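A protein chain is absent from this complex, but the other protein chains hold their places.
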Amino acid sequence: MSLTGKHILSSDQFDRDELERLFELADVLVPVARGEQVTRVLEGAVLASLFFEASTRTRLSCESAFLRLGGAVTSTTGTGVTSISKGESLADTARVVGGYCDLVVMRHPEVNSIHEFAAATNVPVVNAGNGAGEHPTQALLDTFTLHREFGRLGKTMDGRRIALVGDLLHGRTVHSLMKLLTRYEKMTIVCVAPEELGMPAELLELAEGRGHQVEVSDQPGQALREADVVYATRLQTERFADKPVPYSDDFRIDRSLVERVCREDAVIMHPLPRDSRPGANDLSADLNQDPRLAIFRQTDAGIPARMALFASVLGVADEIRGSLREARWYRPSFTGPDDAPFYRNSTR
Amino acid sequence: MSLTGKHILSSDQFDRDELERLFELADVLVPVARGEQVTRVLEGAVLASLFFEASTRTRLSCESAFLRLGGAVTSTTGTGVTSISKGESLADTARVVGGYCDLVVMRHPEVNSIHEFAAATNVPVVNAGNGAGEHPTQALLDTFTLHREFGRLGKTMDGRRIALVGDLLHGRTVHSLMKLLTRYEKMTIVCVAPEELGMPAELLELAEGRGHQVEVSDQPGQALREADVVYATRLQTERFADKPVPYSDDFRIDRSLVERVCREDAVIMHPLPRDSRPGANDLSADLNQDPRLAIFRQTDAGIPARMALFASVLGVADEIRGSLREARWYRPSFTGPDDAPFYRNSTR
Partner (left out) sequence: MSLTGKHILSSDQFDRDELERLFELADVLVPVARGEQVTRVLEGAVLASLFFEASTRTRLSCESAFLRLGGAVTSTTGTGVTSISKGESLADTARVVGGYCDLVVMRHPEVNSIHEFAAATNVPVVNAGNGAGEHPTQALLDTFTLHREFGRLGKTMDGRRIALVGDLLHGRTVHSLMKLLTRYEKMTIVCVAPEELGMPAELLELAEGRGHQVEVSDQPGQALREADVVYATRLQTERFADKPVPYSDDFRIDRSLVERVCREDAVIMHPLPRDSRPGANDLSADLNQDPRLAIFRQTDAGIPARMALFASVLGVADEIRGSLREARWYRPSFTGPDDAPFYRNSTR
């Protein structure tokens, strides 16, 4: 089933075959994402980037991915989307903007918005986050990161032990990721959260229904042992305005904890941003030199993953390979000073 | 008289010959606007898109039009145009920005701003709305829509009966449109508004002075009969903060009214956004499946109309035809699910 011309609203739309096709293409696009090669397959195409809720990281990543394919971007951000405040329906906005572009990427604070929007235009719409709903391109880049990391480590995707840690109730990222993980075989998914912030039951049932083992824990110190992947998330403190945050220091994932309990070949991920303020119970910056920390390999992976998705939705996936040429400008041999040695100079 | 190098400040600048030249070019550009063909005539050129007043629709449409010509865009929006707040004159801003680009598109909340701005730079400036003043590119796309619709219906532009409905006092869109309608022959222009919101007298006189018949009415139920075009506008409720809005349900243009009084081949237009909230007296969404509703054909038409204008102002109109190539990416055969059957697959 081809993605060409499809709206991308949920990570449930990607089955295993589709994921493998996308990752094969994304692997080819890594040097383009890094500015080492150039493709112009989308020269003349226009992306409308509509962020009704601000999101610097996701917006820049999507826009850069489209630009790296040779396309152009017109962008709007914030609640200042003025026609809405004059009583315009999302359906009208969608049909109008559909006439201005070839692809829409949209983030909106309300869960139903993306469906209302996508129903009103035949121009493909990519969901970049709909409230507490889904974030399928994040799940795609997370899974592409696993594909890259397990490839490097000589591990298969199947049969892995994946620990999801933190606020699993509110994080649309882990919800979308759960749906993709269950596309593989014989996974053990360990949901590590305070009791009040556990993974929603229907997602646990989905995983079990697809034949995976599910474990639930509120003890990171125990649950991270033997995990192939530790996927940490930020506590969304903005959702706890009035009540005490049900979160203890046990959920701070730092060097001391990782050295005590994690595998030597663990892959430590996080959708970012992480809270680096003093006292935050989040993934700690003291892990920055630990090669197991994959968070920036993960954000880097967002560009080729989104490029592969956009190229597939716009039906130009088959033209990528023949379109590549070498870039002529300077590019550092590694992007960050703390990049792990195996990641430097090895992006192709 | 060529448009090359001219500021475009008022719709009065387009005479009939100019309109016909622009529409002929815009017809050629429709497939580019839809992402079916590509031109790169403006590759290397830069548009400065300055919106001192937010306007998602007009800004995205102008930016997309420039991008579709192969150009690039640098954009600023909102009152956060910081140099102004430090006491900079609009003249200084204009001269400075003129040195950064090849074309300026500007919207500003004050009527005189565009003239002050344009006087200070020789780089062409296009007025994208100056307070209660004018909106010439909107009038251009509206008239281009008439050209397309009448062409489809086998009608001439001359001798048509055009009903303008709603708040005709505050709407710069209908003011700019009036000036273009009067460029044709023997029109009947029916101004349908509550008495307090009627078309300004000098525009009525302009139309009469150019030999057209003008009728004034506050009864939509009567005035829309036999109209070739019904051009509805949004009540600008934000202008009635303290006083009662002088607007009755009679001004809701919905399916019931249209089926009762409109011609079978009427063209129903609106500059958008329309107010779709419950109880709004605006153009109703229950007309969305009625093929007479041309509002999205109208917004679609904004891209080729603005492309034609930008190409003419920048003197590359004659290079368009020779520059076209087929696009390779996916494009839906029709943009919206409710697009009228005659509009699908017929954009060239």
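A few comments on the model shown:
The letters A and B name the chains in turn, as written, and every chain counts its residues from 1.
The criterion applied here is as follows: a contact is a pair of C-beta atoms (placed from the backbone, for glycine too) under 8 Å apart; a residue touches a chain by one contact, two chains touch by 3 or more.
Owing to the predicted nature of the structure, the values given are computational and were not obtained by experimental measurement.
Interface note for the absent chain: among B:S89, B:N112, B:Q213 or B:S333, the touching residue is B:S89.
Where subunit A meets the missing chain, the touching residues are 32-33, 35, 38-40, 54-57, 59-61, 63-64, 67-68, 70, 72-73, 75, 77-78, 234, 238, 272-277, 280, 282, 285, 296, 299-300, 302-303, 327-338.
For subunit B, the list of residues touching the undisplayed chain reads 4-5, 41-46, 48, 72, 74-76, 80-84, 86-89, 91-92, 95-102, 119-124, 313-316, 319.
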